[in-house]
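With one protein chain held back, the other chains of the complex are shown just where they sit.
By written order: A, B and C. Residues from 1 in each chain.
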Amino acid sequence: MSHNSYGHMFRVTTWGESHGPEIGCVIDGCPPRIEISEAEIQAELDRRRPGQSRYTTQRREPDKVKILSGVFREHDDGPLLTTGTPLALKIENVDRRSKDYAEIAETYRPGHADIVYDMKYGIRDHRGGGRSSARETAMRVAAGAVARKIVPGLVVRGALIQIGDIAVDRSRWQWEELDRNPFFCPDAITVAKWADRLDEVRKNGSSLGAVVEVIADGVPAGLGAPVYGKLDADIAAALMSINAAKAVEIGAGFAAAALTGEENADEIRIEDGRPHFLSNNAGGILGGISTGQQIVARFAVKPTSSILTPRRTIDRAGREVDIVTKGRHDPCVGIRAVPIGEAMLACVLADHYLRHRGQTGGA
Amino acid sequence: MSHNSYGHMFRVTTWGESHGPEIGCVIDGCPPRIEISEAEIQAELDRRRPGQSRYTTQRREPDKVKILSGVFREHDDGPLLTTGTPLALKIENVDRRSKDYAEIAETYRPGHADIVYDMKYGIRDHRGGGRSSARETAMRVAAGAVARKIVPGLVVRGALIQIGDIAVDRSRWQWEELDRNPFFCPDAITVAKWADRLDEVRKNGSSLGAVVEVIADGVPAGLGAPVYGKLDADIAAALMSINAAKAVEIGAGFAAAALTGEENADEIRIEDGRPHFLSNNAGGILGGISTGQQIVARFAVKPTSSILTPRRTIDRAGREVDIVTKGRHDPCVGIRAVPIGEAMLACVLADHYLRHRGQTGGA
Amino acid sequence: MSHNSYGHMFRVTTWGESHGPEIGCVIDGCPPRIEISEAEIQAELDRRRPGQSRYTTQRREPDKVKILSGVFREHDDGPLLTTGTPLALKIENVDRRSKDYAEIAETYRPGHADIVYDMKYGIRDHRGGGRSSARETAMRVAAGAVARKIVPGLVVRGALIQIGDIAVDRSRWQWEELDRNPFFCPDAITVAKWADRLDEVRKNGSSLGAVVEVIADGVPAGLGAPVYGKLDADIAAALMSINAAKAVEIGAGFAAAALTGEENADEIRIEDGRPHFLSNNAGGILGGISTGQQIVARFAVKPTSSILTPRRTIDRAGREVDIVTKGRHDPCVGIRAVPIGEAMLACVLADHYLRHRGQTGGA
Partner (left out) sequence: MSHNSYGHMFRVTTWGESHGPEIGCVIDGCPPRIEISEAEIQAELDRRRPGQSRYTTQRREPDKVKILSGVFREHDDGPLLTTGTPLALKIENVDRRSKDYAEIAETYRPGHADIVYDMKYGIRDHRGGGRSSARETAMRVAAGAVARKIVPGLVVRGALIQIGDIAVDRSRWQWEELDRNPFFCPDAITVAKWADRLDEVRKNGSSLGAVVEVIADGVPAGLGAPVYGKLDADIAAALMSINAAKAVEIGAGFAAAALTGEENADEIRIEDGRPHFLSNNAGGILGGISTGQQIVARFAVKPTSSILTPRRTIDRAGREVDIVTKGRHDPCVGIRAVPIGEAMLACVLADHYLRHRGQTGGA
């Protein structure tokens, strides 16, 4: 991953600031003749869109995506097909209230990227967080919508499994439940607890962290490029690059440290003439290569740094001050991180699918 | 990270199999006039070398490194200096007992990369695990020894903080303790517990996972290339690419999910005229850019898959069989993962130091 | 150079088709605090703009560039400065007459990329040549306008030195002459000859090739990354990637083959305390590294393939047909290739300037 591009063969480059006129991305290396429509991409964007419940930022962005290049309709009533040339996507920024951010022009929010952008670049577009804003992740979701179509049969799904210290009960996991609550929560009983906890947190001008789980089904065995382009290494980078992410794990993850060799290693039998693993502590990846099992990854996001509780900080002039961050912020950025995590996983898989096909001819 | 190369400007490419004649690496993009000696690299390799206690593999490899190119001595009694051209390093493989591995030629060890190399490439050098062997990590440590010299003032250290379910007591952390025990353990009291637990595990023909912590001091603020080449994203990939790694976290990591915004965000004051953070939940990285604080990362490694306990598996012909893995294996690969983790962190920092200097002129 | 991106540290990605709604580019890795304005970029685009004389295509494109991201005005009356984040530029396509191209939807123009896009991708946006159109080069010129500002003191200029078999007389070279004729011709006496020859060619429905020379002054010594990222290798790729380019040379170029060692090697003396070369057969590059002299490169462009003279070809159905290409085409694409060649040279130099600074600290 280099600066603002992700991937080797399925290569996504994003651009744009929170309060600029537009944000966009370019997808280079996309295979030709993939059917794609603005509606499909829009459907994914709508899942991430802010302002859909009281638990996410109240910024009202329609997030209407446009495809600007890289597609062609061969027949008037035929589908839009990728041409193999760069796909450019864009979204106009509509609801920009830059004046809300007058204070943060001069004062660094603790826990936020404000100070390091100044340290690194000696200049910073503070409006709405500029480039470091979660607004950028809209383009990840858009690119992910295309990525989902590259690997035949691939299904990538995600869920929120923890807010603050309240985790879902995995025995009650129902994928259908996700559409019925504003949290991408797979466990109906946890929904109410989260709602209560977040209402309380919002009232207190505070925020909470969360854990997201993303799962890919239909991943062919053999994807991954050891020893540095391992599939899990690339997934780790992709998920860790999401705003506020602080941790990533694959399969059993940190819990694997406490297992014995017998407990951890997934035994193998034959089923329907093919290798069948009796468990999935590996999370679908061994030696950096997909096993053909479900790929399972999790990442933790820290609580939003933009809170109403006063915090000690400094300003650009080096004075010690206190800050209270107004503006419109998510009390738990983890919620909207679910479709973003899915998108990043889809991008990694699309990229490795093409790389594997390039090197070996198969997939 | 692409296949067998790591880094953009400080670019390390490794090659070699466990039982081939040699293993090696090429470091491209190294700055010129860096003083380097085989002895310095050797010192790092000696920390990772197998066979130093009964808790690591009994393979006896002297791991003597040779520098083959990229250095020049300007005066007969002057130091060896890098020239800016590729540094090639190599180690001869001495203690190869390939016959120990006759069985695994045909049978896949559960939890090991055997099966996926066959799935991906349709061919596999099974001797000692071939390319997927931890033997490759010797070259990571060698490259890391060079990387440590790129960022002026950088100090990278690591420690083992958990074996199985026994974690160190951080309040007893003493860096000096590391040299006094075979575990890179910073807590003297935990040493005995680990020794007992590992002796028991070895007796049972089992193995245990572990957690490693790596810490960098002296990292200048401003390193990192958001939004996809974020410093933490690259660290995550680098650590996850280490054999057996299943999880990575930065700073508060997964624990950040359970914190509130006030608890998590590190407040800022001025000390000695410079920004001073009052805590380090960020692990030294905000928005993918180093803050100038200590960088703190952790990774979990799963228990060794090569164990004496019989496990159910299949062979290359698709027959269901049981396997008992003999040969010489680490009961806890986490121990030797400490210098490897340090090396990977040093490589990431060296690479980003050069990238940052390239883009901004500073560092 | 990978697919639609150029450069390592100063990385330009272009997108867009001839008859799509917009074309654009993203410049990633640009140093921060570079002063840049739409007007400056526009000035370069205006030099390349079609329809400025009867010797270039009559397509009327205002080519108004917009900067969408990556810049910030710190003070209301201050300059626009780059922020170190991706610069996105775009131009709207205004004058699209896709119906002119109905015939080439089904029939391949000999000498044109039509047939190979179908061979490669199995699909092709034929409208105006789609992605293979010279329209794409507008974004090269835009990116080049930014690149020109990266290396302090850099001046990149170009001239047309040959149309058909009529070459300029180098002894009459006057840079001032370029603004007085529609050919970027540095030799006043040649202008009339070219005008006559091109009028004749246009009348005959034919076209002519040309040779462009690009020159960079103010290039610091030391740029280039041997042995595969040599400065001349990257210049060769950059110039050869321009539409219709078939040849590239540096310094004495092909003529060097006929020189003896004594004639070719540029002798060195000291002038003003610095190395001074007595000639420049090297074109400013030795061993792939800039010498500090003027960099001199030339490239040949073939005659436009879209001509009115009937040519034998085939159609998509595999039928043998004749084709006459109507539409609006340049009788000599070499003319507008001058600012494009300059832009590509500027991009290569900007990229190597940052790479060199990254590796060595200097520049």
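Definition applied: a residue touches a chain if its C-beta (ideal position, glycine included) is under 8 Å from a C-beta of that chain, and two chains touch if they have at least 3 such contacts.
None of these values were measured; they are calculated from a predicted model.
Peer 1: With respect to the chain omitted from the figure, which of C:252, C:295 or C:350 is a touching residue?
Peer 2: C:252
Peer 1: If the hidden chain were put back, which of A:29, A:164, A:275 or A:303 would touch it?
Peer 2: Residue touching the absent chain, from the options given: A:29.
Peer 1: With the missing chain put back, which residues of chain C would touch it? List them for me.
Peer 2: 1-6, 8, 14, 108-113, 115-117, 119-122, 131-132, 136, 162-165, 201, 206-211, 221-230, 232-241, 243, 245-254, 256-270, 273, 275, 278, 281-283, 286-292, 300-307, 309, 311-314, 318-320, 334, 356, 360
Peer 1: Under the stated touch rule, tell me which residues of chain B contact the chain that is not displayed.
Peer 2: Looking at chain B, the ones touching the missing chain are residues 2-5, 11, 13-17, 20-24, 26, 28-29, 32-33, 66, 68-70, 72, 74, 81, 83-88, 120-125, 130-131.
Peer 1: For chain A, which positions touch the chain that isn't shown here?
Peer 2: 8-9, 29-32, 84-85, 226, 354-355, 357-361
The definition used in the following text is that only the chains that are shown with their structure count from here on.
Peer 1: If you average the CA coordinates per chain, which chain's centre is most distant from that of chain B?
Peer 2: Centre of mass proxy via C-alpha means gives C as farthest from chain B.
Peer 1: Are the interface residues of chain B and chain C largely the same numbers on each copy, more than half shared, or largely different?
Peer 2: Counting shared over all numbers used gives more than one half: same.
Peer 1: Just curious, how far off is chain C from chain A if you go by their C-alpha centres, in Å?
Peer 2: Chain centres of chain A and chain C, defined by C-alpha means, are spaced 38 Å apart.
Peer 1: Between chain A and chain B, what is the gap in Å from one C-alpha centre to the other?
Peer 2: 27
Peer 1: Based only on mean CA positions, could you tell me how far chain B sits from chain C in angstrom?
Peer 2: Here chain B and chain C have centroids separated by 45 Å.
Peer 1: For chain C, what residues touch not just one other chain but two or more?
Peer 2: If we look for residues of chain C contacting two or more partner chains, we find 29, 32, 84-85.
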